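Complex shown without one protein chain; remaining protein chains in place.
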Amino acid sequence: MRYLLRRLAQTIFVVVVVTFLTSVALRFIPGGNEVIIALKTGPGANPEQAEAVIHELGLDRSVIAQYVMWVGDFVSGDWGQTFQTNQSIATEFKRALPVSAYLMVYSQVIALVLAVPVALLSAYRQNSRFDRLASTATFGMLSLPNFIVAPILVLLFSVQRHWFPFPSIYHGLWDSPLDHIKAFALPSITIAIPLYAGYMRVLRADVIGTLQSDFITTARAKGVSTGALLLKHALRPSLFSLVTSAAVQIGALMGGVVIVESYFSMNGMGRVTVEGIFKKEYTTVQYGVALIALVYLAVNLLVDLTYAWIDPRVRRARAMG
Amino acid sequence: MTGRPLLAGGPTQAATRQLDGGPLLEVTDLVTHFRTPRGLVRSVDGVSFTLDRGKALGIVGESGSGKTVLSRSIMGLLPKLNTERSGSVLFEGREIVDLPLKERRRIWGAEMSMIFQDPMTSLNPVMRIGKQIGESLRLHLGLSRRAARETALRLLQDVRIPEPHKRLDQYAFELSGGMRQRVMIALAMACGPTLLFADEPTTALDVTVQAQILELIGLQRTERNMSVILVTHDLGVVAGHTDEIMVMYAGRLVEKAPTKVLFANMKMPYTEALLHSIPKIDDPSHTRLNVIPGRPPDLVNPPAGCSFSPRCSFAQDRCRQEAPPLITAEHPEHVYACWYPVGSPHHRARSAELAAAAEGLVARWREPARPTCAPTATRFCVSKTW
Amino acid sequence: MKQSTRPSRRPARILAALAISVGLAAAACGGDEEGTKDTTETTPATTDGGGSGTTAAPTTVAEVEPVPGGKVVFGVEADTSSPWRPAEMLCAISCQQVIRNIYDTLTMPTSEGNWAPYLAESLVPNDDYTEWRITARSGVKFHDGTDFDGAAIVENLNRAKRGTVTGAVLAAVDSVELDPADPMVAVVKVAAPWVAFPYHLSGQSGFIASPTWLLASDDDETLRSKPVGTGPFVYDDYRVNEVFSMKRNPDYWNQPYPYLDSVEFRPIPDALSRRDALLSGTVDMLHSANGQTIFSAREDTDHNLLELTAYGETGYTLLHVTQEGSPLTDQRVRCALAYASDEGLLIEAVGMGMQQEASGPFSPSQVGYLEETGYPMDQDMAEAQRLIAEYKAENPGTLKISLATTQDQTNAVTAQQQQQWWLEAGFDEVTIDQIDQAAYIATAAFGNFQVFQWRNHGGFDLDEQYRWWHSSGAKPVGQLTLNFGRIDDAELDALLDENRASTDPVRKKEIAEEVNRLFGEQCYNLWGNYTVWAIMSDPDVHGPVPFELPDGDEVAFGAGFHGNVYMMNVWVDQ
Partner (left out) sequence: MSSTDVPVIDDPDAPEVPLAALPTKKVKVRRRGRVAKWLAIAWLVFMTVSAIGANSLPYIPHECSGSTSTCSTAIKGDILTKRELPPSWAFWVDPVNPVLPGKPTHHGLMGTDSNGRDIFARAMLGARNSLIIAGLAITIGLAFGTLLGMVAGYFRGWADTVIENLTNVMLAFPPLLLTIFVVTFFNKPDTAEAAQRPLWPIILALVVLSIPPLTRLVRANTIAYAQRDFVTAARSLGAKRGRILFREILPNIVPTLVSFALTGMALLIIAEGGLAFLGQSVELPIPTWGKMIAEGKEKLRAGAWWISLMPAATMFLTLLSINMLGDVLSQRFNTREAIA
């Protein structure tokens, strides 16, 4: 309980710092106000109009006052509109969040579903032909940036055979499951490739370590089959680093897959926020950063709880402390 | 396998097979070498012995003498990669050396099982105790989850664990060392094996617990009529709990005899040295122990002649040139490999010399107050003056 | 004519920003000789004349009976997202492509280059062209049920007058009032004779939105992105950067249109991706000015291709000619830049040879086009070096220049090529400044640049360029204007003013040609090429083709906006 409280305090602290830094930084981005006014009023605004805009947006107040104002808006849920498009910012993020969430979940699932068996087998048959092949392929994947992978996938699977739409068209999972899968397939695979490679390497190293443990010998001496040995005995104790790196990736995936999102025209958190930076939609950027940070922290909390599942000792220690 | 009787606590399948006659285990010229970048490691180099049902055999030797590899090699637990294994192991009359992995698995846990040295690391840290014990029950006997759990509970009772109910849902780290080893024993005996390997089962434990565990193994052995191979570096451990003792050095069998015969009349200077290295409970603390000088031989390039010769106080030129064969001693089941065994004239003369020299040394040692020496885990001796 | 300003050649991503300045609709008379419906097969667009294009897989226009129903997904080059209120839009090419299906314009340009009433029943000037009576078409209703009448016209034109972009176009309008005698008539009074006024009503200034909705959206900002007009399609959904979808307006006044049940516009900024989207079947139709895509589309027999060159825009490099202390104030330096450039090479390297080299602002089908304008079209490095050396002799110090471009890769190739040429010509330092799309137009409008890549000047009449070239727009750096280059030339002013009041096509042509020569001599801009736009579509998409206006004329292709097509008479095989 105390642990949860502490984590909560930490989360709030991080969100506050992140958003505050963002708001300070945004204020100092060159050419800021001028551009905002131009966007808000269109070219040719007279000084009074400009004044009004500045006042309306609170740009004439101190950084702190602006920040406090922003926090108020953020908490109250009244996020206002984008300067240029008059779209409700809240609505935009309501649309972007599931896109990012699906992308994150699918790419993580694809990466993990592939990485776990390959890593187990690779570790079990260390230096075998399979291992060498898998390891080499992994290095290749680690070295392939997604701005190279995405066009190749599109060429192969959208242009040459029309398996998947390009660019992706968002469909809700329940609205039309098939279209949904088709829309997310290529971007998820693109993201999953380097993820897979990273996970595979981390897990393989850990499983090799675990397989050298005495309890694995115990299990073998029990007559446990190889599959059960790897899945039931070796996997779980080896998950620590994997879960940790997967957790770190979550932040990156929530907002950092801008290139993939842009290439496939998916309006995820990252794209919306980055476009916000480019278009000087500062309020959008601020909400985006705050949301991404929140999601990241929330998921990390979940991941911490996963540690307890992986290692009962952690659970014990937590329960006590 | 479902048709087999469930054996935990009941009559064992060893008992039912007793009728077959013949030894339970017959090892002939077993060789186990490992290929390493340094060269071929000859961990087990032609060992032969037999073991009857219900008997306990002690395999004794220093670290690196090949005793652990021998036990694992018999069981077939060693990885195939980079391992060279030859010879024959007849288990219940069946050759098991080249058995495919699938067949071997059927034997593991069910007919042969093993207890390991360190119960902390040998138990899965993230699996509940009950599940770990239940796993082999379900695997070999096809029990349901529920039955497996009940049987596991009975097994825990059998190994005299306090509050066995509670233990079923605990993890290894929540138990004491002694309890963990009891769990290991319960685990090893779950399916009523006919042969139990106990690989240094007490090394990691407290002295008082050691005795209890050995007793428990002994008790279970008689209750279930299974054979036990007790692997240890400690002659003291095997003394009271085995019928027969086999001493190994550098991958070879160097002396073998029924326990009583061996202690009454050991032939190998090496065996004698091992015996002297046992600390006696009534020794004052910080008594300097008698250790065997030198290091165990390099198994890649073993010394010529008798492999113990470089460290043997009694070694002669012959020992360094010619490897001694196994010689049968007075007792027909007592064999040893030594040109100048304990009790031989040469040995007696040399002993007297050494004893005299030692007398002087000890006198000099006793005189000045020695610094207090607290052995640490890393065996560094940190004194205050340092 | 309309101008859509887009920074120079294939602005892949540029768009978003672009929008800002554009959208002026202008008018002018004087048709040009060539009609838009020329269907002969023109090979590369460089052939003379700008007939509008041809299709690789010709659509057999008249023979097949259109089938109503179906849906078309159209890939546009940008999400020119904006408040979708006519007076506030920053409407570049994609915006025009989208919003013209929601709003009707009061007039339309014809394929002959004249204007004709469209949503307006008629436009009648007084004798000296200082007052225009606009009669609303009767029986027309907005999508929200509001009746279309003279009051709606008045409301819209008054708003347009106050708008920042449209306001510049309508600067000469004194008042717009409802005729007290006829509720269907709006009376527009202009300060000076304005012959070409109706042309301006075929563009952004002539978009008519529901007054009910306009009023409501004054209070509720979120309504501003849900436009309500009288057009063939009704707003359905708009998601920034993702989709603008619209549904058939069953009560459209200009029956039997529209044929389609729904249209979806998807912004795909990258031209190659847009074409991939067509190839993958995700979009059915797209527009593109990217030479690479046109090049590959010509070889692709599985899809329709329509190349548009009539009344085309010019891609060029804009020079800021009055900035204090800038070497560009000197005509010799400007022309040295022109001598140093080899546009032909760029067309080969960047445009895959798809475009024709430009000699001036007017493309071949426009009034005022000249093959020889005096502008140095051939590269002459020696002459460039001589001019620069001359300038440097008089103005010691390092000769520096900064070249602004976008993040777009093809623009980058152009910029780097220019950088190399100009260094070779004798500049000491040439920096390339890649500006975010979003800031690009603002940068131009504020005048914070020396050299800028741009694209515009398509259209029908010289009057349309008034705001771009007249010295009244030569505002100081830091103030917004459409005269980006701050050209301040009395001779040019006089020509523009004379043109505005002139009704004589012959004289107008002379004026335009004189302007063209003036540009050639002064090197105010570095001319690049005449843009080629292509419409690519699935084989089962029929059209786009021009349709007949209420008074019997044929409409100009894409309502006169280069790169646009009208969707209401497009239909698909079922």
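Labels for the chains are A, B and C, by order of writing; each one numbers its residues from 1.
Assume contacts are C-beta pairs under 8 Å (C-beta built on N, C-alpha and C of every residue); 3 or more make two chains touch, one makes a residue touch a chain.
Small disclaimer: the values here were computed from a predicted structure and weren't measured.
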Omitted-chain contact residue, chosen from C:A172, C:A216, C:L423 or C:A501: C:L423
Of A:Y196, A:F240, A:F264 or A:Y287, the residue in touch with the unshown chain: A:F240
Of C:F449, C:W469, C:W527 or C:F557, the one touching the omitted chain in the full complex: C:F449
Contacting the left-out chain in the complete assembly, out of B:A250, B:I292 or B:A315: B:I292
Candidates A:A134, A:I169, A:A219 or A:V274 - the one touching the absent chain: A:V274
Contact set of chain C toward the excluded chain (per top definition): 271-272, 290, 292, 295-296, 320, 323, 326, 342, 344-345, 348-350, 352, 379, 381, 400-402, 405-410, 412-413, 415-417, 419-421, 423-424, 429, 431-436, 439, 442-443, 446-450, 477
In chain A, positions touching the absent partner: 10, 13-15, 17-18, 21-22, 25, 28-31, 34-35, 126-127, 132, 136, 139-140, 142-148, 151, 155, 201-202, 205-206, 209, 211-214, 216-217, 240-241, 244-245, 248, 251-259, 262, 270, 273-274, 277-278, 289, 292-293, 296-297
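Everything below uses one rule, namely that only the chains that are shown with their structure count from here on.
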Chain-level touch network, classified as line, ring, star, complete or other: line
Chains most often in contact, by C-beta pairs: A-C
Closest chain to global C-alpha mean, per-chain Cα centroids: A
Centroid distance [mean C-alpha coordinates] between chain B and chain A, Å: 53
Interface residues, chain A side, partner chain C - complex: 31, 34-35, 38-39, 41-45, 81-82, 84-88, 92, 95, 154-155, 158-159, 162, 164-167, 169-170, 263, 265, 267, 271-272, 275, 278-280
For the chain C and chain A complex, residues of the former touching the latter: 16, 20-21, 81-83, 88, 90, 163-165, 167-168, 221-222, 224-225, 239-243, 266-268, 273, 276-277, 279-282, 436-439, 442, 445-446, 480-481
Contact set on chain B toward chain A in their complex: 75, 77, 105-110, 113-114, 116-118, 121-127, 135-136, 139-140, 171, 173-174, 184, 187-188
